[in-house]
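Okay, handing you the structure first.
Here the complex is missing a single protein chain, while all its other protein chains stay put.
Presenting chain A:
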Amino acid sequence: MTNNNLNKLLVFCVLFCAQKTSIVHGAQALETKVALLLHAEPENPKCFAEGMSDLTCFWEEDEERAGSADQYSFIYTYQNENSSECSVTALPAAGGKRLYFCRLSQTQLFVPLDIRVFRDDLLIHNRSLFIEVVFLLDPPANLTLTSTGMQGQLKASWLPPSLKYMGDSMMYEVSYAMAGSHIGKVEAVQASSELILRGLQSGTKYKVRIRVKLDGISYSGYWSAWTDPVLMETMPGDLDPLIVSLSLIISLVLTLLSLLVLMSHRRFLLKKIWPIIPTPESKFQGLFKVYGGDFQEWLGHSTGGLWLRPTYFYSEEFPAPLEVLSEVSLGPVLPSSALPPKASEALGEEEDEDKKLKRVDPALMEGWRETPQEHWLMDQLRAIHKHPAPWTQSSLLESHDAYVTLNAQNHSVEEPLDDILEETLPLQVLFASGRTSSESRSDLGSVQQSSGSGRLSSQSSFEYPNHTWPSKGPGYTYMAVADSGVSMDYSPMSSNKIDDIGKGVIYTNEYKNEIPAHRRPIGTPIHFAF
């Protein structure tokens, strides 16, 4: 029994509470609407319709002059109908005011309605209106924000007020602003239940609210109250398309430039990366193409090329016989033996300072034979040969070195002949030690200039490496030097002074000696004979 009672009590309480909340809610809504209308409507009484068959009218009075609700009478008359009265209720309002309400639950639209308010039979308000043009709806419910999946966009959706026949007359205003900012934008939309907000900043929170109004020809009204703001954050920012596009363009330009550079240095790079293996094809004409690498065949068939080879391989010239003449001061003029007519004969001559120097080349010798001075010289040489001076032999015997020592005796008389020596070192080096007047130097390959009284000339021949020189008689001092074909260049003083033929024997033979001294084989016989 008590349980039942308790249950009933509980249910009653719940219902009461629910109703109270709804009443409170309704009161709150009413308050906002009243506030809105007080602001928007200048006429009195202010009336609004919330639904399709209701009308709420109210007016305001100051507290001091306000009377009780009974004093007021609200008379309304539809066109072509009789008047009716509405009961007036009073409610306190803020700011020392009083509100008087009248609510109609059954209305007729599209017909003029005449309203008169009396206070103690005194007409205080008079108004004629059409109910369908004073709609003041509740704000749209269930305002939700969702992401559209695109940058800077939000989708707002709501539930339209459930009024029949009025859907296409409904107009909405969506106000959106960044959270915290008071400056917002407003977008209007007609007869829809959703709206996509564009142009929003990425990654920012936005607050959105909406209000509704009937704004058609048939139905019209006031702007509803704003809904409570709904917050939503937009999608996080992506790469700015401008930056992305600019960077793409720059990279493209750089790529093109690098390609251009690569193309212009294509060959160089190719050589570096993929070096060409050198082939000897260019040197062997047709060796690989025609004979397929068969060298023997190629040798046999190539004409003219072979003979060119030795010049390629042997860079040196043919060894030329070298005639080294040495000048030694002789006492008596000794008859000199006739010069051998052989071309390759080497003569070593030792002569006086006023003696001539013999040329090397027999060919050249022949050219010069005709000079009378030479004849005289030859006679002298023969004489020397017949009577070899003992000192020469002794000196010969004494010396173990392979050099000729020419004594510098009897150098008093000196012919002013300037014999031009073509041959220089190393033979002159050897002569340097025994002379006093010679100025030959010991460095190899250099141009030697013999001056002074002691003139040395040396001859060597390739064709007499190991043999004894044919004795030419006294006065000859010659030596055979085993030489391996070295050549020496006697340049400045030398060779081409053909015009000096009058003065002396000119040696035009070029003897190039580039082999240093140490290369001279030790122990090679160097013969010198007198």
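What we mean here is this: contacts are C-beta pairs under 8 Å (C-beta built on N, C-alpha and C of every residue); 3 or more make two chains touch, one makes a residue touch a chain; residues count from 1.
Simple rule for what comes next: contacts and distances are computed from a predicted model.
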Checklist outcome for this item: Out of "Erythropoietin", "DNA repair protein RAD51 homolog 2", "Sodium/potassium-transporting ATPase subunit alpha" or "Dolichol phosphate-mannose biosynthesis regulatory protein", the chain not pictured bears the UniProt name "Erythropoietin"
Checklist outcome for this item: By the document's definition of touch, the residue of A:Asn44, A:Thr107 or A:Asn126 touching the omitted chain is A:Thr107
Checklist entry - Which of A:Phe16, A:Tyr165 or A:Phe295 sits in contact with the chain that's absent? => result A:Tyr165
Checklist outcome for this item: Touching the unshown chain, chain A contributes residues 52-53, 78-80, 106-112, 130, 132, 164-165, 168, 216-218
